[in-house]
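Take this structure first; my questions come after.
The other protein chains are all here in position, but one chain of the complex has been omitted.
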Amino acid sequence: MIPERFITFAVPAGLFIIAILAFWTDEPFTITLTTRVAILGLAAVGLNIALGIGGLVSLGHAAFFGLGGYAMGILAYHAQTYSPLTLGPLVIEGTKSMPVIWIVAVVTSALAALAIGVLSLRTSGVYFIMITLAFGQMLYYFSVSWSAYGGEDGLSIYLRNEFPGINTLVPIQFFGLCFVLLCLALVLQARLRGSSFGLALNAARQAPARVETVGLNPVRLKLLAFVISGAITGLAGALYADLNRFVSPSMFSWHLSGELIVLIIIGGVGRLVGPVIGAALFVALEHWLGGLTEYWHIGLGAILLGIVLFSRGGVIGFLTGKAGPNV
Amino acid sequence: MIKKLLLSAAIALVGTAAASDVKVGMITTLSGGGAGLGIDVRDGFMLAITQAGRSDIEVIIEDDQRKPDIAVQLSDKMIQSERVDVMTGIIWSNLAMAVVPASTAQGVFYLSPNAGPSALAGRGCHENYFNVAWQNDALHEAAGAYANQASFEKSFILAPNYPAGKDALTGYKRLFDGDLAGEIYTKLGQTDYAAEIAQIRASGADSVFFFLPGGMGISFLKQYAASGVDIPLVGPAFSFDQGILGAVGDAALGVVNTSQWNKDIDNPTNAAFVASFTETYGRLPSLYASQGFDTANLLISAIDVAHPDDADAFRAALMAADFDSTRGDFAFGSNRHPVQNIYAREVVKEGDLVTNRILSVTLENHGDVYAADCTR
Amino acid sequence: MSEHLLETRGLCKSFGALKATDNVSISLKPGEIHAIIGPNGAGKSTLIAQICGGLAPDAGQILMQGRDVTSLTTQARAQAGLGRTFQVSALAMEDTVLENVLLGTLGASGHAWRFWKNASNVRDRLDQAMAALERVGLEKVCDQQTATLSHGQRRQLEVAVALTLEPSAFVMDEPMAGLGAEGTKKMTEFLDGLRDQAPILLVEHDMDAVFALADRISVLVYGQIIATGSVADIRASATVRDAYLGDPA
Partner (left out) sequence: MSPILIIEQLLNGLQFGVMLFLMAAGLTLIFGVMGLINLAHGSLYMVGAFAAAAVAAATGSFFLALAASLAAAAAAGVVIEVFVIRRLYRAAHLDQVLATFALILIFAEGARWVFGSFPLYFDVPPMLSGPIMLPGGVQYPLYRLALIGVGLAVGCGLWWLTARTRIGIQIRAGANDREMIAALGVDISRLYTVVFALGAALAGFAGALVGAIQSVEVGMGDPVLIMAFVVVVIGGIGSIKGAFIGAILVGLTDRLGGIFLPEVFKLFMEPGAATQTGSALASMAIYILMGVVLVWRPSGLFGARA
């Protein structure tokens, strides 16, 4: 059995080494794939805070991913066309600066998570799942029918946005940026999990009645977790949009919400680096199975069923021999 | 086993050694909704390559699942990892917008076998981007022109609420001289058109123009036929293509639609194409299959003149369009989009088979209005 | 300030035609253990839920130290000094014993809005938590996962969590349930010593424990308090015998 602490350090290190090796052997596409792993991992790390610690099975996290993406898309579109964004009396200049875009993405998705959270946390269990799903779909349909930013066709941003001191068009440099953000999010989650807030949130998942009777409000704890979670997933959305230089309503699709949950389960629910393992395996599967057969989704579905029915705790649970938290 | 491995390694070595080979990357939709279109383009394209017996053209085919983000990643892979010379295959305008500008900016040639968004035909055109199908507006404009020829005076027009839908209605209105009885945008992916049909009935229109690709069109046609409304329908070919007609059945009979191709266009290339496609794949070719076939033949004709590494010569060879098209005459306009005839077709029954028959030429040597904006 | 630390006045709650709580007025004085007994279905759980805040009464008031808390939430009542244990242990089973008690200390501090510093590195809280564990005799197992505890230990842990709140009144829902003879004896001794810290409203089925501990007993039958008095009064009461004690169930 492998200690979880080892896995926690080995997985990000492994991802980094693969990217560096790909750089040396001049395989830029492999770097692009590792970047994709880092970004999807980051999105799922966000979801894992709500899901793994708080027990909130959100089937609508694509909403935040998409909002982050559109924050990037809209700002960059206005910068690219040199036309400011006018909202009534408010005139906002577009920007190509990643740090500004990130802040906007984080704030927008946090606000959306607050609104959706306030409504959905009036309920729990299956209601919560269905309501988050429904709100995600609402944003999907809205983005499809709101033609100012391309509607279904999406928005193309011809050049990646800028980060001071870095040429983001070079694959390895952009990977580095995403990797650093992923590591920061992992550190944040680790600290959060051990903090007073994490302790209370974790207890709110397992025994909400207990949390109430010691004088804490479990709904508020979960709401804050949902907001933090949405904000991180939103940041990932902005990066994903930059990776593809393109945003479209498909970033809001409920299949993506489902896939984010899939990433977490493959790696191990509530485990720190579970989402990163999940993202790595998912991207690898997509490319290998996808290369083998057009019908690779059948294989993916079968693998998922196998994980649910026979292996509690995902890859990390298997490696450490310990089942994960119960959500 | 080891021998086999050595052999394949040797082939691989030879493959990379032969620098004059042309690598073609095809990204198209082979799984999920709308896979039928991608499969037709692929089959048409590969039929042409096989018939030409060209072993110096290597085609790498990938499935974009109709997801723009997947398409972008695949194009990164094609360019960065496979180092292809030419790309092709994309079906949908939104995927094309995600892939084409970035690809052509990296020096790759792109030949579009289906999508023709206006943004890439006008100011956003690129010297390495060639459209072998049509500019998106073309078939809709032809529908408007047909409505004039049929002396329609009051049209009800509808399309899904997304950019291609808006282009469609704009295209129709551009050439249609009559008035509009109503103009509505439906939800993308909508499957129930009872409400819209009720509005059509109440509108007093003498004709209905609709652009509802894929499953949407099937639903609309079936429901329209059942509603008892008998105002004549006009639409672009997308809802009447051979793959879809099978699902619509008799409900489509008599509907006039516009297309740049049909299986009864009378030229030897087309006759041979229809026969060999039917024989090879066991089904009739669609519009999309013909576009894939033409794209491949255009490519072959250009490679015979120059290798894509010699970009200027290759580009000039593409521009010459010196190949036998299934459409008969084929030429590019200044923005590298087709200038071609667009026909009005009627859905008819041939025995048990519901299919299309050409009525007339609606627009002759038709280009597009965006060409003037293309300065590159 | 009222001499009653906890009091209900004319509490009523109906579910359709069923009167689960019917004009219940009880009180808890400093230093006492006040036991509520009654047959199954008498409405004990409904009563406790109203006192602790999970269920809103149809009529009547709940007061803590003379202050009306009827409209306050469960959390607010806990912060006002109400310590509660559950009939079925409500504990974070995946967490360690210490973490469960630390949760109580968070509640005592009124909030959990600290996001960076490790929760078990706060000196005061750790001391407070360990003190509570020592009181109930669980300090040796503080690093064990709660799910590995025996049933009796979980009951003790429930009490320890409530202790960290330093409540002014306890409400305990069947703390002896499922404990063996030995466990019941230990728990009885422990509660006996606890009453000086804060009085206890005790709902219990184990009559031996009730008679050993209670200063006062109230008998709840069909949602009504039919008698309140000392152990001797209740033993002697004919009404109670007829309605409840004489009943072999």
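A, B and C are the chain letters, set down in written order, and residue numbers restart from 1 in every chain.
Definition applied: contacts are C-beta pairs under 8 Å (C-beta built on N, C-alpha and C of every residue); 3 or more make two chains touch, one makes a residue touch a chain.
What you are looking at is a predicted structure, and each value in this text was computed from that prediction instead of being measured.
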Visible chains in contact with the missing one: A, B
Given A:L33, A:L59, A:M72 or A:V276, the one touching the chain that is not displayed: A:L59
Residue among B:I244, B:I265, B:L318 or B:L359 that touches the chain left out of view: B:I244
Contact with the hidden chain (one of A:V106, A:I131 or A:L181): A:I131
Options A:V262, A:V276 or A:L319, residue touching the unrepresented chain: A:V262
Omitted-chain contact residue, chosen from A:Q80, A:T95 or A:S145: A:S145
Touch list for chain A against the chain that is not drawn: 51, 57, 59, 119-120, 122-127, 129-131, 133-135, 137-138, 141-142, 144-147, 254, 258, 261-262, 265, 269, 295-298, 300-302, 304-305, 307-309, 326-327
Chain B, residues in touch with the chain not shown (by the definition above): 31-36, 39, 161, 183-187, 189, 191-192, 194-195, 198-199, 201-202, 214-216, 218-219, 222-223, 225-228, 243-244, 246-251
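The working rule: only the chains that are shown with their structure count from here on.
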Distance from the mean Cα position of chain C to that of chain A, given in whole angstrom: 43
Intercentroid distance (Cα basis), chain C paired with chain B, Å: 74
Mean-CA-position distance for chain B and chain A (Å): 35
Residue ranges of chain C in contact with chain A within the complex: 52-54, 73-76, 78-79, 83-84, 86, 90-95, 99-100, 102-104, 106-108, 110-120, 122, 161-162, 164-165
Chain A residues touching chain B - in the complex, by the definition given at the top: 27-30, 32-33, 36, 141, 144-145, 147, 150-154, 156, 158, 171, 240, 244-246, 248, 250-251, 290, 294-297
Parts of chain B lying in touch with chain A, wherever the complex brings them together: 30-31, 63, 67-69, 72-73, 76-77, 80-81, 93-94, 97-98, 101-102, 105, 117, 160-164, 166, 185, 187-188
